[in-house]
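Before I ask anything, let me first share the structure, which is written out below as structure tokens.
Complex shown without one protein chain; remaining protein chains in place.
What follows is chain A.
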Amino acid sequence: MNRRDFLKSTSALTLGAAALPFLKVLPAMASANETLVVVMGSTINSLDIHRSGTNRPSYQVAVNCYDRLMTFGTKTLEDGSLSYDYDNLKGELAESWEVSEDGRTITLYLREATFWDGRAVTAQDVKWSFDRSVTLGGFPTTQMAAGSMTSPDQFEAVDERTFRIHLPHASKLTLPNLTTPIAIVINSELALEHATDDDPWATEYLHRTPAGSGAFQIERWEPGQQLVYRRNPDWASGELPGAERVILREVPSTSTRRALLERGDAHLSQDVPPRDAMELDAQSNVKVVSTPIENCLHVLCPNLTFEPFQDVRVRQAIAWAIPYEAIMQNAAYGRGVPMWGGNSESPADIAWPQPFPYSNNLERARELMAESDYPEGFEVPLSFDLGQADWAEPTALLIQEALGQIGITVNLDRIPGANWRTRALVDKQLPLHLENFGGWLNTPCYYFFWAYIEGNLFNSSNYHNDEIAQLVDETLFMAMDDPEYAPKIRRMIEIAFADVPRIPLYQPTLNVAMQPNISGYEFWYHRQLDNRPLRVS
């Protein structure tokens, strides 16, 4: 059976890894500047992003160890911190690219680059890697489909360094989709040496042994404890990383992570909870960068399968009753962008997310409830994911209190992380719940596609609107500078304002805390730490 072979091969590899000739003390520690120590709370469970079951924290291996064809440039935000720039598409492995007149053929020319084993990166490797991502199923296949890439027939290795993608229709999402951690380029010859009949895509080999051309190689992986990256001195696709070695330690307790950072034993802490971010920020010896997560909202979802929520006046009443400011202070500790108090019921521009035209106005909420079919109110459970209790618990308590004042009795329903996805997103049967979808590709139509189209995963409200469905259909692949694009998006947002099947609370931030001498940290939509631009001064 497959699993048995897997056991054998992996345990043999573990023995091999243990026998590597490591020095007793890592040599780079002699010059501390060359080594970065990063702490994080979650665990890395695979080095292969295409494998089923690979968790979100493991995506950073794809970011740091592999190259993609495309990447984004960098921009400086208002607060001086750095972020990727969705409007500045650049080549990573691709030196240049051409899009055909009809937009249905994209030709990419690879730069001269080598894999870690010294072999040149060829278009055949790109084709093999892309074939793999659309064939293996699960998340990689879904993400590639977002860029209209669904079948190996669409990928063509024209010659050694020319790669071509054939599309069923032109789409503005295809090129940005090539920047995602899914669209990595793997050393196909090396991987194929370890492929078997049962496992033609070498998932068992790549799970433990990355084979890429990226800026970092994996020196050591002890699951549940640490991952050690070592710089690839021959990296061709960008400026050589500042750190010779990056040690990523798994430290489950937030208090311990904080102590390590404050004592200076760790250089950087990923995914800091809002409260710790606020308190660390108040200290002078730690630098905190909080970046609003693009295309992401913390929302309250009234589910339309629950009868009272089919009445739009009830949904609006809730939107008027929510204590937005209190939630921002008590759940986000001020680290977020307000998504309430918009000036007009029709949006002025296509910025997304943007503030909805609601604010905390109980009088208005009571009026709407009185006009609705449920003037006496009703009882409803409010569900949230225990895995996100740090913001969801205080938010739910405040909503419970506020809705009590307009006659809606709310009971809190805490759902363990393992059940959350099934109950909220797959079954979509939770009457009222807190949700936090964020789209990787930063366009409004992409968000609406996932969250406002009936049947799609993140539309946990079961909302359907013919006009929005048609508008998303028309805009999803349309170029953003098309003159028709902006009016259609504005209309879409306008309907979302009026119908409120998802009531935005605020736009969350990604908080990263680091020593003051660390520079170059850059926010990415995938929320993973990109080690490459980090510098120690």
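Quick note on the criterion: a residue touches a chain if its C-beta (ideal position, glycine included) is under 8 Å from a C-beta of that chain, and two chains touch if they have at least 3 such contacts; residues count from 1.
Heads up, the rule we're going with is that contacts and distances are computed from a predicted model.
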Item to complete: Just go with whichever of "Hydrogenase", "ABC transporter permease", "Cysteine desulfurase" or "Acyl carrier protein" UniProt uses as the name of the absent chain.
Response: "ABC transporter permease"
Item to complete: Check each of A:66, A:115 or A:139 against the chain that is not shown and name the one that touches it.
Response: A:139
Worksheet item: Taking the entire complex into account, which one of A:95, A:156 or A:262 touches the absent chain?
Response: A:262
Discussion item. I'm checking contacts with the chain that's been left out. Which of A:68, A:127, A:172 or A:207 qualifies?
Written reply: A:207
Worksheet item: Please identify, in ascending order, the residues of chain A that touch the omitted chain?
Response: 1, 3-4, 6-7, 10-11, 14, 18, 22-26, 29, 37, 39, 43, 45-46, 51-56, 137-139, 141-143, 146, 207, 222-226, 228, 247, 249-253, 255-256, 259-260, 262-263, 265-266, 387, 416-419, 421-422, 425-426, 440, 450, 456-457
